[in-house]
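Removed: one protein chain of the complex. Kept in place: all other protein chains.
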């Protein structure tokens, strides 16, 4: 289990490659990468991610432990950036490894749902017309009911 | 959309990195990598994958088109190897890109379920005690009912 | 009617060839299978449990009652195990 909260960029390809370098009982690896989109219509200049140092790491570790127990994961990685980001930059990634694909998929999906609505990150988008905190979506809250 | 059926290894990290190099409307990338496991108890020496040249590419392209339409994917990649493979080697990968994570996850999950039971690949495992064709699992057939 | 018939995985091993060209008057996949089973013990053995056999006509998965008129390539194989 590896949890990293950092301002610096991460190398998605290298992390995927390292994570999938397994032997033995692991047959399935799922990875997710979140990328800064341009906002609809109005071009995004910058995204700023604020977080709650201390609680962030604690919340992510708790989610990873829950997922590991619930789906019998062999390994689990979460990297999440904070600070200023530009369109196309990679915000965060999750990776899960398990014997079978169903567990790896479910655990990654679960981690993303929880991370989205229960890890203390807040996004602020800036465009030519000003800055705005991204509102939480009802869909994201509803997604938690799946688990 | 990119479909590759090949005997040669592929570079999972490099493929993930290239696939996630997006700009604009794409916010979510999901990747899956299937890895040759050691068999239970008896150590696996080799896996041999047979396929049906011509039909394989056609079947995978059909699945990718279905997934792209159904989940509004921005991009989709499938690489599947055939021939001899050793434990720890990467058999195949799938990657999906979409605006939101729910579409990218569902499409990758769907592609894996279909690829597992509807693409013409057959695995044969060899160990010290002999060779055996891998039997299809009822679970894998049942998984198709989800879609 | 001339047809290419392909076999994969353990069907190929039991029948002993990966592909052959047949001259057949079968109208459906099921009739073709019956012809093959009557030919030789190897075919009778390979097709003894059709629940374990899948078929593709011109590279599309189909059923045993599919008509094969005009088909060029019929393939028999066990349930697939990709991924």
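Each chain carries a letter (A, B and C) given by its place in the written order, and its residues are counted from 1.
Definition applied: contacts are C-beta pairs under 8 Å (C-beta built on N, C-alpha and C of every residue); 3 or more make two chains touch, one makes a residue touch a chain.
The model shown is predicted, which means the values in this text are computed figures rather than measured ones.
The chain we do not see here touches A in the full complex. Within the set A:9, A:24 or A:54, the residue that contacts the chain not displayed is A:54. In the complete assembly, the contact with the undisplayed chain comes from A:112, out of A:30, A:85 or A:112. Panel shows subunit A; residues 34, 49-52, 54-55, 58-59, 80, 91-92, 112, 115-124, 133-136, 141 of it touch the chain omitted from the view.
Quick note on the criterion: only the chains that are shown with their structure count from here on.
Shared contact partners of subunit B and subunit C do not exist in this assembly. Averaged C-alpha coordinates put the centre of subunit B at 26 Å from the centre of subunit C. For subunit A, residues that reach two or more other chains under the stated contact definition are 101.
Touching of two or more other chains is recorded for residues 83 of subunit C.
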